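Excluded from the complex is one protein chain; the other protein chains are retained at their positions.
Lettered A and B in written order, each chain numbered from 1.
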Amino acid sequence: MKYIDELKNISENPRAAFEGAIASGKKVVGVMPYFCPEELVYAAGMLPFGLWGAAIQANDSKRYFPAFICSILHTTLEMGIKGQLDDLSAIMIPICCDSLKGMGANWEYGVGNKVPVINVAYAQNRKIEAGVGFTASQFRKIRKQLEEIAGNEITDDALAKAVTVYNENRDAILCFSKAAATHPKEISAQTRSAVLKAGYFMDRAKHTEMLREITEELSALPASDEGYLKIVTTGILADMLGFLELIDKNNMVIADDQIAQESVGARTQTPVTEDPILGMAQRLSDIEGCSVLYDLGKFRGKQLVSLAQEAGAAGILFVLTKFCDPEEYDYVPVKRMTDAAGIPMLQVEIDQQMKNFAQAESALQAFAEMLRER
Amino acid sequence: MSEATEKKPAKVVLKELQDKIADDAWEAKKRGEKVGWCASNFPQEITTAMGIPVVYPENMGAAVGAKGGGQRMCEYAEGMGYSGDLCSYSRINFAYADLKKCEELEIPFPDFLLCCNNICNCMIKWYENLALELDIPLILIDIPHLDQYECDEDRIKYIRAQFDDAIRQLEEITGKKMDYDKLKSVMEVSQRSSQAWLRAVGYMSAKPSPFSGFDIFNNMAVACVGRGTVEAAEAFEQLADEYEALVAEGKSTFKGDENYRILFEGIACWANLRFTYKTLQSRGINLTASVYGPAFSFLYSNLDELMAAYSYVPNSNCFERELELRVVDAKKNKVDGAIFHMNRSCKHWSGNLYEMERQFREQTGVPTIVFDGDQSDPRAFSEAQYETRVEALVEIMEENKRKEAQA
Partner (left out) sequence: MADIYTMGIDIGSSASKCLILKNGTEIAGSAVIAAGTGTSGPRRAQEEALAAAGISMKDIRRSTATGYGRNTVEGVDAVVSELSCHAIGIHAVFPDVRTLIDIGGQDAKVIRVSENGRLDSFVMNDKCAAGTGRFLDVMARVLELDVSELEEKSAKAKNVVNISSTCTVFAESEVISQLSNNVDICDLVAGIHRSVAVRTAGLVRRLGVVEPVAMSGGVALNGGVVSALEEELGLTIKVSPLAQLNGAYGAAVHAWGQLEKETL
């Protein structure tokens, strides 16, 4: 299928995309999870580059973070210390979880000021007007910092355009995900993940174009999901190859996801407002389904149940990123909600440095056997 | 001075005050008043001024840990599905919320929750779950982590709006009205307490320090949550006076000679308090510096400054400000070494601890050690590891003293 190999390549080798952008004279800004105002980077004419860790061994990072911090932070810091990210013009670090609060200083002292840190603070009390106002104030501050780094102004026009590019990409992600749900033969879990992940390393407009093309091709094909077990995933990320292989091996298809790296952000568009910054701040107030954002009433659990029901899923995989405390807190009430709805949910604890998936393999196979028996 | 000698020691008064806060809450609950569970660094000015009784799950977590119930309660929470990686205070609290009993200590059940994340974001997740489990309202004051040295206008505006919003919601929930004159006087009394607290902990710079530094872990509870009352202000003034008198006489409540002075970084290991204390005390090591000293002062002269003060609590600051707090305190209080607690429960406090230790060592020139432990779960602490590392620290401090004497 057109573009699939290209997206797979990008996702499996982000370094090439990174070096390619640098070689073309483009400035690149690193963007850590979660929900940074990427549109500002895009509007400044720079490439926002997602930093979600890597499947590498963390060694030097252990001088800074204790072992009980998630591998996203460990391995991102590791790449920084090793000098692999020196060509970044800046790195955006949000402070929405306790581990991330320590990332800025560890980066500053571990990597040095060759890659300056842009702290991203946004309101947790995000449903009130003052919260949206605070987030907007921080985005304005970041806008100035980025203008300095880019060496040019970020005009409202450029920003409005960036908002449109990102909104279209969000829509394209959801459409692709929906099409992939009925075409597991063409789009395996591994492919699905690669196609979505590639967006973090490339021009979003280009990503949209490719997603649309793939989605169109898929829609023209008959569904290929017969005999597949429909599941919904939830968590921070689910891109480890060893894990995705297990989903494919057990003939499971991801019917929908509530994964921060995949569809969570895509579900919420930036409202088009006269001052684009306000719309972006409003989006932070509107996003649901992620443990790092204040969630009174645990709407996440309710959303998860309805995603599973709408997708006709047989079960849910709670993909727990090892040492992610917001996820570990959410697990208990979310499990209670899915239990109440009668949808089986399995917790699988994984991280990017994991080499041995034996336990996950047993658990996933048993889960599949169990669901098929029902 | 006959009047002073008849008085109960300030330490006792402070303990009684802490008990009184809990007793008042029980009484209020019995009268049918609404009682809250409150985050330790939620602006106490609001509840004190409105006369709303609140209790503190974090304090309960510490007390249950100290009384030996931490492991049992944590294990219970793990049986509920909570990961053993989570904050042990929160695990103890989840267990209590579910069991509705705890042999070490109980607090009245809440009608509402007051959350503030200036100390950590895990407070938010913890209280979100409580609100759901207990089906009661939750009021959050979000104080964003400081990514710069000073708290700015944007933050103050945001915190202020939430402060006002919290009052409005509390008025609705409890039926009590905020009296703004009362708020003003609570703010004034809080300042009196804070000044007295600063004066009291300031005497740690004396040689010998007039008191055993582990006392800070007990006294800070009231300094933190009860400082808005006249009784607390008076008790802290009394405490400062007592220390002043001891310094004048060259005496100390620390048992034995103060051979070495150290900074202890982090929350106490409540479940292993005796061991961690004895290991130091038996070697003549007194704690003379802790971030709890200077950082729990909350100095302000108006409402806007109050908002800013709550973003300067330990761990809410940028790294440079956090480091400076420790270094200044350590230098002023003439420490010979420092012990850093890598707290398994506290990702926030632990995330920069290695770097903090290195820079602290460079800037103060004193030896440091890091040990693994936990605030209330004894399973993450190893006596052997702690003791070995403390011994190593003593050897270096000894050698430094010898060299100093030679020079």
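Going forward, a contact is a pair of C-beta atoms (placed from the backbone, for glycine too) under 8 Å apart; a residue touches a chain by one contact, two chains touch by 3 or more.
Please read all numbers here as calculations on a predicted model, not as lab measurements.
Across the complete structure, the visible chains that the omitted chain touches are A, B.
Contact with the chain that does not appear here is found for just one residue of A:59, A:251 or A:362, A:362. Of A:20, A:116 or A:344, it is A:344 that touches the chain left out of the display.
Shown as candidates are B:81, B:202 or B:284; the residue that touches the absent chain is B:81. Think of the hidden chain as still there; on chain A it touches residues 322, 344, 347, 349, 358-359, 362-363, 365-366, 369-370, 373.
One chain is missing from the display, and on chain B it is touched by residues 71, 75-76, 78-81, 83-84, 378-385.
Here is the rule we go by: only the chains that are shown with their structure count from here on.
Once the centre of each chain is set as its mean CA position, chain A and chain B turn out to be 36 Å apart. Interface residues of chain B facing chain A in the complex, by the touch rule stated above, are 80-83, 85-87, 90, 94, 117, 120-122, 124-126, 128-129, 131-133, 138, 140-142, 144-145, 147-148, 154-155, 157-158, 161-162, 165, 318-319, 342, 344, 346-348, 350-355, 359.
On the side of chain A, the complex with chain B involves touching residues 63-66, 68-69, 95-99, 101-106, 108-110, 119, 121-125, 128-131, 133-134, 137-138, 141, 291-292, 294-298, 323, 325-326, 328-333, 335.
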